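Of the protein chains in this complex, one is absent; all others appear in place.
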C-alpha cells in the first residue's frame, strides 16, 4: 500500500538503491496506446546523474527494459512492468552509515518504523526510487496525449536559494527549460543559479529552491470534488517527491494578501468558451479543472547530504559525528524537474480515466 | 471513489447542502473504543455557523445522530454511520444561481464535469460537506487517543489578511485558541483579526489567511515512505479542504532561504530518546514521523461569495453580473480550525493503524 | 474496508439490525442517470419480510429515504446515501442471546474478532444488512440499463432441499419468478417447494437450496483478466451473501464429468456476431464476458435459527442449550432472490464502468 499511487491508472514502484534494481508496474493503462522503450528512456535520461557539472557525477546509465504490457509498440491494456538495473557501486563509502544516522535523512525513521533498513546508500529512500515514477510518467504522458493531444505539462526551476527566475509561467517553454543545465526558464537565471550551486558545492554545502509546474490545455472537468480534488491529488503527488516541503496552487500562500474582490476570477466568454479574466484559482475551482492553466509551485529543501562534519547519533544511542562521502547533488532541482512533470502526468492521467466513468451516461 | 479518504481507517462523506442531510461513514475503526454522540457533537459545535458575530449568522443546529457501529458507548468495529439533517433553508436567494455561475465557485466546473448540478447553495461543494469530516475526525481522535493518549493536535489562525499572530507554534495552546472567536493564539491578535473581518464584511468583501497546525507527541514511525509519505497524505487531506490553496510542512516555502548546513537537523540524545536540535524537518523525515512536533501551515483564499456585483456568465454562455445574497462567512478561517484538526486526526489514525501491520512481526 | 464492494462503482453498507437503521452509500455512480426512490423501493419490497406465509411474518415496512446524490430524478454523480430506519422491535426474545452463542451463527466469531458484539438479533450479521445491497443494486441496475438497455438479470430458486425446478435457465422469465411466492420458475415446483418449507417450519426445522442466476445480453469484454475475472468478482459478490456456501459458473462442479472434447465451446458465426455452439463456459472465457448468457448457481445452507433445542455454549465457556425464538424464515431462498440479483447488477455495473477506462483509446 505504501508504494502505489492512483486509483484507475495505478503506479507501483519498487526497489532499493543498492539492491539488484529499481522499477515500476503501471496497471490500468488503456490498451492501444503507442508506446516504446525510447519514449520512456528519453524521460529517464533527463533525470539521470552525470548530465552536467552541477549535478552528481555518478555514472548511472539507467537503461530501462519494458518487461510486459507492450507489444509491437502498443500497450496491451495489461500491467506494464519496467526494470532498471542498479550498477554495483556499493563502496566502503557507505560502511559507516550502517550504524550512524545521517541528519535529515530517513535512516533513523526507517529503523524506528521497520526495525531494520537497507543502509547502503539510502535503500528505498534513495532518489533512485524516482526512476520508477519517471518511467510511469512517460506512460501517463502517452495516454493523456493520445486522448487529449493538446495537453502540455512544463516544469522548471523558478528559484535556487535567493536567485529567482523572472519569466512568468505562461511564457515558460519546454524548449527553453531543456536548453540550460539548471532547467530554469532563461539563460541569465541559469548562469546565476549554476554559479550559486557550484559555490555551495565548493564549500561542502547544498541549496534548495522552488520548482514551478504548469499544465496547459487541460480538459475541463477533471478532479473529484471532495477528498480527491485535483489540487489535493496533485499536492499528494508532489509532496511525495523526496525533499519537497511545500505545495501551492494558483495564488497559494499569497492568497491571504488579496481580498475577495481582487482574488475572485470573473467569468467571461471567449467565443463559445467560458474563460476567467484572471487565474488566481490556478485552473482549478471546487477541486475540478476549469480549462485555464493549472499553476503549481513546489518548495524543495537543500540536499541533506553535506561534505562537512555534522553532529549526530548512532543506532546505539551514542553521540557521534558524520561527514558525507561519495558524489551527491549539491542541488536536486535540475534533476527534479522531470520527476515533477512525471507526477503531474500520472495524476492527470488517473483523473482523465476516472472522468470517463463519471460521464458514462452522457457520451 | 471521489468521496473517500484513508486506506485502513476509511472516511466517506456524502450529502448536498440543500438535500435531506449530510453525513459520513467511517469504516475500519477498531472495536472497543469509547465513543459517544457527545464526543462528536462537541467538535461539530466548533464548526457550526452562528457561534459569533464574525461568522455567518445562519442558524444551523447540526445535531448528529450515530446510526450504527456504536453500542453502549463503545465502537463495534463495524461501520460508523453518522447523519446531520439539513434544515429546509432553501430560499429564493438561490434561484438566480440555477443558471448563473458564481465567480471562483464550483458551479461552472460541476456543470462541465457532471452535466448537471445541485445548484441551490453549493450542493456537494458546500462547506456543509465538512460536517462529515469533523464527525469522522472525532472518531479518529478517540482511536488515536486510546492507542496513544499523549498525542495532541492543535490548529489555530496564524494570519488573517496582513495580520499575523506572533505566538510560536510550540507555545500555542488549545485553550488559548478556543478562548477567542477568531481561534487565533492570543487575545491581541484576535481583536485585530476580528476587526479586519468586520471591516471587510462591512464593504461586502472577504478575507483569507493562514492556519497553523501542530501534532505533538506523535509516535515515531508513522507514514509510508514513498507515495504515502506522512506529509504527502497530510497535504492531500488539507488541500482537500475547501478554499485551501497551499500546504507546507516544517521549513516549507522558507526552506530555499537556508543552505544545507543551516537547514539540517542534527541528531542528539535526550536520555534514551533520539531528538533533533532543530526541527526544520517539521517532525517528518523520509516521509516518516521522527517524534518531534509535526508543523504544518495551510493557506486559505478569501471567501468567494461577495456582497458586491461581479462580472460572470450564465449557463447559456451569456455575460451577466451577480451579487451574493444570503448570509456567508466573510472569513472562513475561524470555522476551518476544527476541520483542519479533523483532517489531521483522520490522517494520523489511518497511519497509526497501518503501522500495526508493518510492524506485525516485531511485537 | 470490511463493508465496501466494487472499485469504480463502490457500494458501502452500514447498520446493525437493532440500531437506529441500516443503509448504504453508493459512490462512483455516473451522473445523469434517471433514478427515483420508487425504483429502489420496488426492489426492497421484494426482499421484505411478510410477503407470504412461507417467509418470516415480521412486519418490516422498510421505507427507503434517498439522502443525497439525486436531484429531480437524476443522479448528480455524487455519493448516493440511502437510509432505512429500523423498527424498535427489540424484545425480551433476544435477552438470552446476550451471553449464549447460537449454533452456526456469527455470535461466537464476532466476540472473538471484536471483543464485543451487538447481540440483539444478529447486529451487523443480520439479514437486514442486505437492505443496503438491494438498494445499491437498484442503482446499479439503473446505470447498466441506461448504458446497455438490453441487459437482463434473472435469479430464481432452482432447488429447495430435494425438490428441483426443471425449467432450463434460458427459459426462466422474471415474470414467472415473481408470480409465485417461492420465486421459482414454474407453478408446480413452487407448490411442492412451499409445501416442503411449511412442513419443515412445522417441526421447527429449516431448509436450504440452490438459486440460479443468469445475465442475458451482457456486453462482450467485461471482466479483468487476472484476479478480477468476471467469475471471480461475481463469486466474491455471491459468496458474501449470508448462508451462501458455494458458487459455480457455467459447467461448474459438473465440469470434471466432461472431457475437453465435449466441454470446449466451438466458435461459430451468427451473421457478424461471434457465438459459441455450446455454453459450458457460462458466458465467460479468460475471465471476460463473451456475450453468451452468464450462468451461475449458488448453494444456500438451511437457516441456522431453529425452533428446537440445540446444544451450545455461553460466553463464559459453559455448556448450555438454546431454542430459537421470534419469527424467522424457515427457508431464506425466496427472499434471497432479489439479493442475488442486486449483487449481480452491482458487479456488472462496476465492470461496465471499468471497461470505459480500458477502452479509452479506442472510442
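Note that the chains are named A, B and C in the order they appear, and that numbering of residues resets to 1 at the start of each chain.
By definition in this document, contacts are C-beta pairs under 8 Å (C-beta built on N, C-alpha and C of every residue); 3 or more make two chains touch, one makes a residue touch a chain.
It should be emphasised that the depicted structure is a prediction, and the values quoted were computed from it without experimental measurement.
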Hidden-chain contact residue, picked from the options C:67, C:83 or C:299: C:299
Selected from C:98, C:217 or C:240 as touching the chain missing from the view: C:240
Contact set of chain B toward the excluded chain (per top definition): 7-9, 28, 30-33, 77-78, 143, 146-147, 225, 352-354, 356-363
Touch list for chain A against the chain that is not drawn: 1-4, 7-8, 10, 12-16, 19-23, 25, 27-28, 31-32, 65-69, 71, 74, 76-81, 83, 113-118, 123-124
Residue numbers in chain C that touch the chain omitted from display: 1-5, 7, 11, 13, 101, 103-110, 112-115, 124-125, 129, 159-162, 200, 204-210, 220-229, 231-233, 235-237, 239-240, 242, 245-261, 263-269, 272, 274, 276-277, 280-282, 285-290, 299-306, 308, 310-313, 317-319, 330, 354-355, 358-359, 362
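The definition used in the following text is that only the chains that are shown with their structure count from here on.
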Angle, in degrees to the nearest 5, of the Cα rotation that carries chain B onto chain C: 180
Between chain B and chain A, distance of the C-alpha-averaged centres to the nearest whole Å: 26
Rounded Å distance, chain B centre to chain C centre (Cα mean): 39
Centre distance in Å when chain A and chain C are each reduced to the mean of their C-alpha atoms: 45
Chain A, residues touching no fewer than two other chains: 7, 225, 354, 358-359, 362
